[in-house]
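Okay, handing you the structure first.
All protein chains of the complex are present and in place, except for one that has been dropped.
Chains here go by letter, A and B, matching the order in which they are written, and residues are numbered from 1 within each.
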Amino acid sequence: MNMLDQTWYPVARADELTMRHVFQGQLHGVELALWRSDIGRVNAWENRCPHRSVRFTLGVNTGEKLRCQYHGWQYRSGDGRCTLIPAMSEVAPPSSLCARTFAATQVNGFVWVNLAAEDKASAEMTFLPSFEPLPLALRSLTFNASLDTVAAGLARYADGDRDALSGTSQVQRNDVEINLSWQTPSGERQVRFWLQPADEFKTIVHGSANLLGMGEPEALRWHNGLLTTLRRYVESRESPLARLPSAKPATSPRLIPIVQSTAQDSQLDGRTIIRTIVAERWNTAEEIAGFKLALPDGEHLDFEAGAHLDVHTPNGLVRQYSLVNAPDERDHLVIGVKLEPASRGGSRSLHESLQVGDSLTVSAPKNHFRLVPDVGGVLIAGGIGITPILAMSTALQHAGLPYALHYFTRSKEHVAFTDRLAGLDGLKLHTGLAVDATRDEVDRALREIGSDGHIYVCGPRPLIDLVCERASSIGIASAHVHFELFANEVSHDTDQPFRVRLQASGTEFVVPAGVSLADALKAHGIAVDTSCEQGVCGTCRIAVIDGDPEHRDVYLNEDEKQSRRCLMPCVSRSRSELLVLDL
Amino acid sequence: MITLYDYELSGNCYKLRLFMNMLGLDYQKVGIEFFPGKEHKSDDFLALNPLGQLPVLDDDGFVLRDAQAILSYLAARYDTSGHWYPTGNAQSLGEVNMWLAFADGITGTASAARLHDLLRYELDADKARAGAHLLFRVLDEQLWFSERENAGWICRGDHPTIADIACFPYVMLSDEGGISLIDYPALRRWTDRIKRLPGFIVMSGVFETSL
């Protein structure tokens, strides 16, 4: 049996993943922590926290996150990213810190997992066995025997029915699916089993049956009795492949190393830097410039509506801008930049200096403003806040989910991206409204929302406050109101930029303030292995030929630090203007 | 005043600490150094319980040993609702007692394996673990049907009984005896249910769940 064969297996009945529970499962020797978030998303993770490998099943499902019992680290539903490390509660966890997730889906009352699907998006499209359960969902039963032994045993299932007419039993096996039928005086009994290979010596039998002359409770007990009896027979056979429940498990759990992203991966995350080229620029509205940024050759990014980038402005600052992209636009980036007069000039330098053909360094997309999956919503944008909202509305329209977009601007001239707005059916434009009128429109918009719906708002602080307050006053749960505030101040710029020279090639570049040396190296195509990204673990260590490193790690000992011959690029920088690296 | 002769790491003593907290009963604890001092085999303690076992409860001079017996006493004496130990209904009472005896079987298997693994007691640990697995299969089946037909407690009815309290600790600590609960999903869901009961408290090795 191939370790990670490309197959979907049932791992639990859907109703076994109860509210705020963490289900312990197993497939091909890999232990799984299966849990459902409060909004219904199913997660299948390797049962091991990446911090110190303690089982996730000891931890707690908070409804949105899985919290590891050992140190309270929290991992979010969906992509499994770590979102909180209580021992360092003020610092964002490294983006590489992630539970090992597997593709999981819920179909026809069962949870299915595919261990081999690295890329969940493509996994969704991989062929799922087409199966129809019969009307009655049976209690799943664990057999301490190999899959083939269990399959052979199940062929005799009908023997347990005293009413079975002899010679009428039919068995059909299709890999892990087994179909049985036999005749009784009251009619035909049918049972359909799916086998889950938990490990080499353990198989879980999931089944369904037709109801024939029995009520559901009685039928469940009857089938459970048959299967339990059959299990006694299968497990007690003199067979090297069958085992009784005993002290030690036959095999220790199989471990899959938590995959860390390296420079070689094309999987870019929020800490990686990308050099784009300005392909187009235009005035999309009064004071708002649109930029279309081309990605390096053949690059293609994965992000969701609501994402934003860090943009390194021509005058050396770093500013955040949301992506306007529609769901099918992933080979270039579109942003809208508003000219902010009362700021340090980041937006001004973009407006005044950035021309078509220039290169612009940006981070890979990050997202703190995601759409809740599978539900519609009311979206409210004020001014430049339209940028993420436009992407999100487009995504909802593409997904066929109900939405209404309310876009408030000062005047018609301030309406941005009119060509994209023209394609949106759910758009309601409000221009030139005074405060009272705005509040009335917001009230009207909020009242249209269904009980499941969510509200997304982006724009100036007063608009966000207004929407939150009005939503609360009509009883909408705060967990259903999502907002993103554009702060004009940036995170700290206290770092000094410095120059780096790579000895082998002679290449020189600047590491700007706010960008780590490791990320800058990766952006210039140098493979740097990173892990903790906090200067603790020693993975990223590189050799220094000349210059004065500014050590910010806790890994190197005093001698190593004073030798100035090495440093940890994930956190450390340079005191000298130039740092020459042995790379 | 109720006095509990207690050892923190004992699952049997925890049954009473847990139940008394759920009933809101005041009591005082006398710590007995089960390990390494073997104080439960000291002359003083044997005078209290000639079997040399914990827990022992003393309620104003009325002394009882055996966790299950003590649970039934506390419930009959102090539980005004009558839910925890339904003495008024013969069938329900019989059912609870059947599962109290089952809990004793869990002590003899899962707890024995834990004593072997943790405190190096000399006994056949493999046999103890195999025995625990057979019991857990039975309990998992009971709970799976109870989730459908009743409220998901061990016995019939909408309310947990002392049978649930009696079975809980050594199920919850079974990992420490090398017994995984991975094959018993209904059992695992039941432990969440117990943890959410008002008045639930932990012991070393047991953690709270989300509400």
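Miscellaneous remarks
One rule holds for everything that comes next: a residue touches a chain if its C-beta (ideal position, glycine included) is under 8 Å from a C-beta of that chain, and two chains touch if they have at least 3 such contacts.
FYI, contacts and distances are computed from a predicted model.
Missing chain, UniProt protein name, picked from "Transketolase family protein", "ATP-binding cassette domain-containing protein", "Putative methylxanthine N7-demethylase NdmC" or "Permease": "Putative methylxanthine N7-demethylase NdmC". Of the candidate positions A:10, A:50, A:376 or A:512, contact with the hidden chain is made by A:50. Of the candidate positions A:27, A:44, A:97 or A:317, contact with the unshown chain belongs to A:97. Only one residue from A:40, A:86 or A:187 touches the chain missing from this view: A:86.
Within the set B:28, B:89 or B:204, the residue that contacts the chain not displayed is B:204. Only one of the listed residues, A:10, A:207 or A:253, touches the absent chain: A:253. Mapped onto subunit B, contacts with the missing chain fall at residues 7-9, 31, 33, 35-37, 39, 117-120, 173, 175-176, 178, 202-207. Counting over the whole complex, subunit A has residues 31, 47-48, 50-55, 58, 69-72, 85-91, 93-94, 96-97, 252-253, 255, 257-258, 260, 529, 531-532, 534-539, 554-555, 557 touching the chain that is not drawn.
Just so it is clear, only the chains that are shown with their structure count from here on.
Computed from the mean C-alpha positions, the centre of subunit A lies at a distance of 41 Å from the centre of subunit B.
Here subunit A touches subunit B in the complex through residues 12, 16, 18, 20-21, 23-26, 31, 58, 60-63, 69, 139, 142, 202, 217, 220-221, 224, 228, 244-249, going by the rule given at the top.
Subunit B makes touch with subunit A in their complex at residues 125-126, 129-130, 133-134, 137, 141, 144-145, 148-149, 178, 180-183, 185, 188-189, 192, 207-211.
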